[in-house]
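Removed from the display is one protein chain of the complex; every other protein chain stays in position.
The letters A, B and C name the chains in turn, as written, and every chain counts its residues from 1.
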Amino acid sequence: MNLLQDLLEQPTGDPDGWDAYGDEQQERVGFFTDTSVCIGCKACEVACKEWNLIPEDGRVWTGESYDHTSQLDANTWRHVAFVEQRKPLIGDGNGDGSTGLRWLMESDVCKHCTHAACLDVCPTGSLFRTEFGTVVVQQDICNGCGYCVPACPFGVLDKRHLEATTDPPPAFLGRKEDGRVWKCTLCYDRLKGGHEPACAKACPTKSIQFGPLEELRERADARLAKLEAENWNGAQLYGRDPDDGVGGFGAFFLLLDEPEVYGLPPDPVVTTRDLPEMWTNMLAAAGTLLAGVAALTFLGRRG
Amino acid sequence: MALSKLLESWPVLRQLREGDPLGLGKAVQSPRSQMLVPRIDEAEHVVHSICPYCAVGCGQLVYVRDGEVTHIEGDPASPISRGRLCPKGQASKSYVQSPLREYKVKYRRPYGTRWEELSLDDAMDMIADRIVETRAKTWRKKTGGGAPANRTMAIGNLGGATLDNEENYLIKKLMTALGIVQVENQARI
Amino acid sequence: MREELHPLSDLNGKPPGTTSWSGSITEAGTEMRSYYGRPIVKEPTWTWEIPTYFFTGGVAGASAVLSSAARVSGNETLARRALYIGTVADLVSPALLISDLGRPERFHHMLRVVKVTSPMNLGSWILLVNGGATTTAAMLQLLGKWKPVRIAASIVAALAGPPLATYTGVLLADTAIPVWHEGRHELPWIFGASAAASAGAAASIFVPPRDAGPARRVAVAGVLAEGALMQAMELRLGKVGEVYHEGEAGKLSWAAKGLSLAGAALLAKRGRKSRASAVLGGALVCAGEVCLRWSVFKAGFQSARDPKYVVESQRGRVEQDGTKATTKPGDSPAPPSRGA
Partner (left out) sequence: MPSLGTSFGRGGATTFQQDLQNADCIVIMGSNMAENHPVGFQWVMEARERGAKVIHVDPRFTRTSAMATKHVGIRAGSDIAFLGGIANYILEHDLYFREYVEKYTNAPVIIDERFVDTEDADGLFSGWDPEAGRYDIESWRYEGMEVHGAAGQRGEGFEPSGEQSGHGAAGGGLHHGEPPAEDPELEHPRCVFQILKRHFRRYTPEFVAETCACSVEDFVEVCETLAANSGRERTSAFCYAVGWTQHTTGVQTIRSAAIVQQLLGNIGRPGGGIMALRGHASIQGSTDIPTLFNILPGYLPMPHTLSYHKLKNFIDSNTSPTGWWGEFKSYWVSLMKAYFGEHATEENDWLFEELPRIDSDNSAYFTVQQMLAGNVKGYIIAGENPAVGHANGKAHRLGLAKLDWLVVRDVVEIESASFWYDGPEVESGELKPEEIPTEIFFMPAAAHTEKDGSFTNTQRLLQWHWQAVEPKEDCRSELWFYFHLGRLIKQRLEDSEEERDKLIKALRWEYPTHSGIREPDAEAVLQEINGWEIESGKFLTGYPELKDDGSTVCGCWIYCGCFKDGINQTARKKPHWEQDSYVAPEWAWAWPANRRIIYNRASADPDGKPWSERKRYVWWDESDGSWTGLDVPDFKEDKEPHYVPPDDAEAEEAIAGGHPFIMQADGRAWLYVPQGLEDGPLPTHYEPHESPFDNPLYAQRANPRRQQNKDLAEDPYNPVADEPGSDVYPYVVTTYRLTEHHTAGGMTRSVPYLAELQPAMFCEVHPDLAREVGLEHGGWATIYTSRSAIEARVMVTDRVRPLQMKDGRTVHQVGLPYHWGKRGLITGDSANDLAHMALDPNVHIQEVKAFTCGIRPGRRPRGPELPKFVAELREQARSRLEASAVEPPTPGRTSRTPSASGGRGEQDPRVESEEARKTSS
């Protein structure tokens, strides 16, 4: 079993499946989303939908502050979260004298994990590690098995139930639904053309910063130190550390409260980390089943 | 022949050949992904434009192919916006291609209960006639108090802070010459 | 006047309507430990075909073993019929999986790669092997031709059977859904036991009692093992496992226990004597096993729907071992991250 173990032993540094690109390999790029300068304008949501021609998906007034998009899914690859709080932004009192209000805004996106559960579990090789170190669903391959949907620790991916706008299903199936899974591609096509992703370009205050991951991590550390010096409440980086449960995010964040307040898991771990143990467990179970049935067949009467 | 091509392209084999045993990267990349090209690189021409929404005046790049706008995004050259846009500016393509956009003249007859078709030229003639006629009937050389007026108070023009300077110039020039003084726009609102 | 304010009800299954915060949304934002109670991980998009496949896959896998074991022990009738049962199950299974796909016309993409990190991928290959082998064996058995090939095929089927019966446990466990992932230690075993019970029960139905001894014993053993394993899992799961006592998963879990135990008891007591009891017992066990599959399936949905399962289980872990997910200013280095 140790072969399996070694094979799956994640080299913590590099994203898996990236080293195969050899000279085609580009510098790993990603997002650093600094929510302390996010003005909640949702330009990123629109830029993403305009560029990727994503169908609009429902006009529901949720009452959840100014967020009527609610979550990342097949038709929303950028989602701005809004959380109004009776807490001061800086130190002990800011905003109006008495209570001290703050309004957290965060543009959520796929994390493009170093060890990506969706990528690992995808049975068709539709999800793949690109030469930029990002994780992309190939729409000409995905057969809508949906395994990546529950595998993602952040709940980013989803199957599109709307009518297909590209590569429609064959008529004889009588199905209209697109049926494939969609998520942020970190603008894989734009990167191929040497352009920056649409959301990063549109962001008016550069809350969304795109660039080489290492450089972004340094910038984030400096930013965190500055906010600490300015006594901002709750400032913390989320997904910056390559030793975290998914080997570090390709798109990480500076938050002003605990991750769960934004709908993010406090300690996400890629499920593949426990897969070797599961496989060994399965083989044991299979062996027991084989032996058990055999034994029960032989030991005992025919009738 | 087909078999060899299949074997050569079958990712299972590429997993071994291209050093991607887990099948997470290059081996599973499809030809379509490999040759992906961004839409803006396939545009026939790009036009420098300015966002039609608020007065910040963000620069926009409008990409065109086969006579259609294929994409609109920020113009990095603009010193004001530096390539950035707000949600409205970024939705400009969906605005100019809105599902509710009107492309035909619509005419409602007096006391009518539905819209009717009308050609653009007929509409222009009918509007010109109405202006000439209404103006003639309601012309005031002098005000009630005898002061000079040279105007008609029976016609007004509203708009528009959303229009170009050149358009506003022609409107004010034409209306003044016609003696139409009730000319207003959103600057007042 | 258009009565309904939102002309477009929301298309994509997003829960419409407002949250339940009676006070101010600012008060809600201050106190909430999740994003307005919305899920963190996503419910699976699978539908009825998948739990059904867990059952048929289990039957196929275990039947192959039962058939070969019976063959070796000379019980031809049991061997032949178990093989036919396995074949039916092996033919139904891919149909179910393909029907569940978002794009069924691309089912063959499952065989595009071999990925050890994807239980569903390896599962597809296993199903192919087991299905192919079982069907070949059954056909040859039917035609009474090429005995050595049939024997080889049935051996392959028997060897591929158990993985087919148990990989589905790994498939569920290899997700981010708390009740499934935390149950990874037991799920393959439970699915194995359930497969045994199902195959045994199926054979008890279609094989005359006099030849179905082994089947009945496998069925009863399967049921008992499964019951024990479920208890063990729920014990380990703790709060995360409460979904097995609530909602649909809860009801199905009771049904599964009741039906399986009743069936097993009937098989054990009167299975040998009366064909009717055997058939009834077998049917009850089968029904019980189907309910078990559905119960585990539905438990996953309920566990994903309520964010508290993700937040509380992970917060518990963070209190204990710290986390590298967040880097706080002046963070003291967290204890070394746990071994794999």
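Convention: a contact is a pair of C-beta atoms (placed from the backbone, for glycine too) under 8 Å apart; a residue touches a chain by one contact, two chains touch by 3 or more.
It should be emphasised that the depicted structure is a prediction, and the values quoted were computed from it without experimental measurement.
Shown chains touched by the undisplayed chain in the intact complex: A, B, C. Checked against the full complex, the one of B:R17, B:R32 or B:K173 touching the unshown chain is B:K173.
Per the touch definition above, the residue from A:D16, A:E84 or A:D189 contacting the chain not shown is A:E84. Touch with the hidden chain on the side of subunit B covers residues 47-60, 62, 64, 67-69, 72, 75-82, 84-89, 91-92, 94-96, 98-115, 118, 120, 123-132, 134-139, 141, 143, 145, 147-151, 153-189. Interface residues of subunit C facing the missing partner chain: 1-2, 5-7, 17-19, 21-27.
The missing chain lies against subunit A, touching residues 37, 39-43, 45-46, 49-50, 56-61, 63, 65-66, 68-69, 84, 86, 89-90, 94-99, 101-103, 105, 204-206.
Definition applied: only the chains that are shown with their structure count from here on.
Taken as a contact graph, with one node per protein chain and an edge wherever two chains touch, the assembly is complete, since every chain touches every other chain. Two chain pairs, A-B and A-C, are weighed by contacting C-beta pairs, with A-C ahead.
Comparing chain C-alpha centroids with the centroid of the full set of protein C-alpha atoms picks out A as the closest.
Centre to centre, using the average C-alpha position, subunit A and subunit B are separated by 35 Å. Between the Cα centres of subunit A and subunit C there is a gap of 26 Å.
Along subunit B, residues 11, 22-24, 27-28 each make contact with two or more other chains. Residue positions of subunit C touching 2 or more other chains, listed in rising order: 112-113, 115-117. Across the complex, subunit B is touched by residues 111-117 of subunit C. By the touch criterion given at the top, residues 5-19, 21, 25-27, 29-30, 32-36, 38-46, 61-62, 65-66, 69-70, 72-73, 75, 100-107, 109-110, 112-113, 115-121, 123-124, 158-159, 161-163, 165-167, 169-171, 173-177, 180-181, 184-185, 188-189, 191-193, 195-196, 199, 209-214, 217-218, 221, 225, 272, 300, 304, 307, 310-311, 314-315, 317-318, 323-330, 337, 340 of subunit C touch subunit A in their complex.
On subunit A, the positions that touch subunit B within their shared complex are 7, 16-21, 24, 41-43, 45-47, 50-51, 119-120, 125-126, 128-131, 136, 138, 140-141, 187-190, 192-193, 195, 198, 201-204, 206.
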